[in-house]
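Here you go, one structure.
Note that one protein chain is taken out, while the other chains of the complex remain in position.
Chain nomenclature is as follows: A and B, assigned in order of appearance, with residue numbering initiated at 1 for each chain independently.
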Amino acid sequence: MSVRRDGIIKRTLIHLILIVSAIIAVYPALRVFGISIRPDDILYSTSLEIIPDGATFSAYMQLIFEEPFLIWLKNSLIVSFFTVVLGVTLAATAGYAFAKKRFPGRKPGLIFFLIVQMFPSTMLLLPMFLLLRKINLTNSHLGLIIAYTTFVLPLCVWQMRGYYETIPDTLEEAALVDGLNQFQAFYKVILPLASPGLVITALFSFMSSWNEIMIAKALMQDPDMYTLPRGILNLSSRFNTEWSTFAAGSIMIMIPVVIMFLILSSYLVGGLTLGSVKG
Amino acid sequence: MSQPTKADIQKNSLLDFSLRKFLKRNGFSYLMLMPAFIIVALVIIYPFLYNFNLAFTNLSRSTLIDFLREGKLHYIGLNNFVEVLTQSTFWTVLLRTLIWTIVNVFCHVTFGIFFAILLDRDMIFKGIYRALLILPWAIPQYISVLVWKGMFNYNYGAVNILLERLSQIFDFTYEPIAWLSNPTTGFMAAIIVNVWVGIPFMMMIALGGLQSIDPNYYEAAEIDGASGFQQVKHITLPLLKPVMMPAVILGVIMTFNNLNVIYLLSFKKLTEKIDILVTYVYKAAFGYFRLGYAAAFSVIIFLILLGFSTVFIKQNESH
């Protein structure tokens, strides 16, 4: 953190810039909210107001009670929860190996995880669909969990690796000397220290699976298995978009992630860069 | 482990000896690594290879039935690749994608570092500003892009309304802009939206990087009489570079392959006029079911990205 003391003009200017930028950052979200409480599906008005006249929560009522919102919510929760569990576990272990151990295939392995992120999603959607169909995992939670975990892993592995690298080797050596085997050293000593990194990985996994729509659209045809994004997509059908219900659904989808982001933002700042410095 | 007899050692010596030791030394690592690797390999590698295979076939709407019923595929060699590369639209779209990526990433990094520097000081509301500026990353793109699409509406969009109000306050002439009717302004609108979406990521990485810069550097510079700008130029930026490098690579990949913004903004407004590579492929695959063609196209996109990353990493490894 720089230790300079800024003059008052500079400080005011900085605050001004930040305020304007913050408004720009937040306005679209507020606008979605405004649409969700607007009465009568009327989309257009020439005001910049957020709260329209006659604001009502009827869209939320309709969403929760008349649409299968609860089913979508259930599906999203299941899929996201297990994606997080699986993602964190696998990234924690794999990242550790990459960070602390030297073994043949280490460098290629890292590069592999980097390259894998370069595949355009269009490339993988159809074959993935066919593959899952063969093993009967389309339209199941498991299929989606596997797909999401896979897409989330490469970045998470890199992330955890960076985090582990900031933990001095001496701690591990001490643990080994004390008679713990490798796994115990990992589990009892290193892992707790890396918990901020785990939190970030969890957040990232959750966000990716909770918000994801393309894969959900391709894999889930059975309406009982729709996740939240897939569900509200149906509300935005071509000509007659039920704007207020769609907006209400959007707000509901956004809330968990936004709240987590806000709470964990301090973790995020530190965690994303560690390891990159050491490269 | 029992003591091996002399005979045993002689018999198995080279093979067993190194294998066991090898496993003992590295077994744990592989064990830790395997689950992640297996999943990624199966779920990504297998489709990748499958896709690669499809690229050499003529799978399309007319041949789809045979494929679905009996798994029959008709191979046509490199025809798909040739078709992709000889289409003039491919090169236009490629150029547009390059411009898209370069402009976007440049803005992402610049604004990201800018905001990070602004926030990297003791100030009230710092937490609030940071939290709000991160928000665009938390919102699913298919929601935020649709909202932006509404905001770019000619008559009732927030952007034009704001511009009009500003023109009244600051007294300049203003003609409403038909953002989503014109390819040029449409492309600009798409870039604005994508920049909005992408700044938080870069900002957070830069913030983290700034935190690890030793304040002593700044103090020393201050003593030497360096101005704020000079400090940024000579201390902050160079020290941020190693931190931003991986982020830039990731950013390039994500922007290059970002389907959502262009697809949703141009849907029914600027059909096919501001396509980048991935949206073009998506339409071919899922709109027209030209699956063989789309597979070949995807492979080409991948190779382009691969080439770029290799060059980029090699160039920066020397530093």
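By our rule, contacts are C-beta pairs under 8 Å (C-beta built on N, C-alpha and C of every residue); 3 or more make two chains touch, one makes a residue touch a chain.
Note that in this section contacts and distances are computed from a predicted model.
Missing chain, UniProt name from the options "RNA polymerase sigma-70 factor, sigma-E family", "Maltodextrin-binding protein", "Fumarate reductase" or "Cytochrome c-type biogenesis protein CcmE": "Maltodextrin-binding protein".
Counted over the whole complex, the shown chains touched by the missing one are A, B.
Within the whole complex, the absent chain has one touching residue among B:68, B:166 or B:303, and that is B:68. Note that of A:79, A:116 or A:252, the residue touching the chain absent from this view is A:252.
Among A:24, A:64, A:85 or A:110, the one in contact with the hidden chain is A:64.
Touching the omitted chain from chain A are residues 33, 37, 42-44, 46, 50-51, 57, 60, 64, 66-71, 73-74, 77, 129-130, 133, 138-139, 217-219, 221-224, 233-234, 236-243, 251-252, 255.
The chain not shown here touches chain B at positions 60-62, 64-65, 68-69, 153-156, 176, 178, 180-183, 268-273, 284, 286, 288, 290.
Everything that follows uses one rule, which is that only the chains that are shown with their structure count from here on.
Centroid to centroid, with C-alpha atoms defining each point, chain A and chain B lie 15 Å apart.
If you check the complex, the residues on chain B that touch chain A are 25-26, 28-30, 32-33, 35-37, 39-40, 43-44, 46-48, 50-51, 54, 115, 118-123, 125, 127-144, 146-148, 150-151, 153, 155-156, 158, 161-162, 196, 200, 204-205, 207-212, 215, 218-219, 222, 228, 231, 242-243, 245-247, 249-250, 253, 257, 259, 277-278, 281-282, 285-286, 291, 294-295, 298-299, 301-302, 305-306, 309. Within the complex, the chain A residues that touch chain B are 1-4, 6, 11, 14-15, 17-18, 21-22, 24-29, 31-32, 43-48, 89-91, 93-94, 96-98, 101, 103-104, 109, 113-128, 130-131, 146-147, 149-150, 153-155, 157-158, 182-183, 186, 207, 211, 213-214, 229, 233, 236, 250, 253-254, 257-258, 261-262, 265-266, 268-274, 276-277, 279.
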